[in-house]
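== chain A ==
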Amino acid sequence: MTRLRSIRPVLATLVALGMAAGSAGAQQTEQADVLSIGGSVTEIVMALGQGHRLKARDSTSTYPPAVADLPDVGYMRALSPEGVLSVGPALILSEEGAGPVEAVEVIRAADVDFVEVPDAYDASGIMNKITIVGAALGVPDRAAKLADTVGADLRTAATLAESWTGARKRVLFVLSTQGGKITASGTGTAADAIIRLAGGVNAVTDFTGYRQLSDESLGLAAPDLILMMDRSGDHAATVDDLFAMPAMQLTPAADSQALVRMDGLLMLGFGPRTAQAVTRLNHALYGERS
Partner candidate 1 sequence: MSLHATGIRVRYGHRDALRGVTLHARAGEVMAIVGPNGSGKSTLLGAITGTVPHEGRVMLNGRDVIGQKPWALAAQRAVLPQTSQLAFPFSVIEIVRMGLQSGTAGDRPGVALHALRRVGLDGYADRPFQDLSGGEAQRVMLARVLAQVWAPVAHGQPRWLLLDEPVASLDIAHQLQVMQIARDFADAGGGVIAVMHDLNLSALFADRIAVLADGQCIATGTPREVLTDAMLSRAYGCTLRVSALPTADVPFILPHAATA
Partner candidate 2 sequence: MAMISELQAPPRDRLSRARTLHWALVGLLAVCSLASLQVGATDITLTTLLGKLATGETLGRMERVVLLDIRLPRLALGALVGAALAVSGAAMQGLFRNPLADPGIVGVGAGAGLGAILAIVLGALLPAWAVGTVGNQLVPVAAFLGGWGSTILLYRVSTRGGRTSVATMLLAGIALGALAGALSGILVYIADDTQLRDLTFWGLGSLAGASWAKVLAAGPLIALSLGAALMLGRGLNGLALGEATAAHIGIDVQRMKNIAILAVAGATGAAVAVSGGIGFIGIVVPHLLRLASGPDHRALLLNSALLGASLLILADVIARVVIAPAELPIGIVTAVLGAPVFLWILLRRRGLVDT
């Protein structure tokens, strides 16, 4: 409980940040009573200029950096009911799949509004997320404006992706290279979606979800570019390490040393910054064109 008190100054800073982002003066009186669960939802709340209303976040909410100072209620699929209630939320905004089920039931029983934001891997889905979050926060106008902006950005990015008339490059999303074994993305994932949005072709379409690839099927996949998350730990293979792997040496990507790293939430979060991710990946694939 003393812990919560020590966080008050941080919250004050956040409130100030929110106002600096252009919020109306009336919002000063609003209480910070929103718990945001899921990286993209938190990003949307911040982008709507409602950061001052955030009371806490989950462990996947890492952007913008300012949210790191909020209390963390843990991994979204293993929530502690009392932990969630202890931050005193009046509203919980959550991506799909928060759990365990019993915890969510108890939280709902405690008179806390619980709004679930459906996952989506396309432009209209992202705009839908923004609309839902905006409605839940009572700022539908801002949400409409943000959705328009984000939608326009995504259209621009899509136009850019479609403007390439040459051969489409094959992209392999590598989730991890732990123990010399490559876990890559098939279809139906956020990674697959971002590759397609950026005008690339997913090099692996034989399976859905993330799987380990055998050395030979990696050769057959023949990726022109490797896409990875920019994270520490086992994901942090260096360019040299990655392309020194025997299976990798057979790929066109190894010849051109084509590796793109991007922040996981930026690339796979499908929030307000997705257009940015699409453009960056497109540039990496086909070069910057006017």
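Here is how the candidates were picked: all candidates are chains of the complex that A comes from, given by their letters.
Keep this in mind: a residue touches a chain if its C-beta (ideal position, glycine included) is under 8 Å from a C-beta of that chain, and two chains touch if they have at least 3 such contacts; residues count from 1.
These figures come from a predicted structure and were not determined experimentally.
Student: Going by the contact definition at the top, pick out the neighbour of chain A in this complex from 1 or 2.
Tutor: Contact with chain A is made by candidate 2.
Student: What residues of chain A sit close enough to touch candidate 2 in their complex?
Tutor: 1, 3, 56, 59, 71-75, 77-88, 97, 100-103, 105-106, 109-111, 175, 209-212
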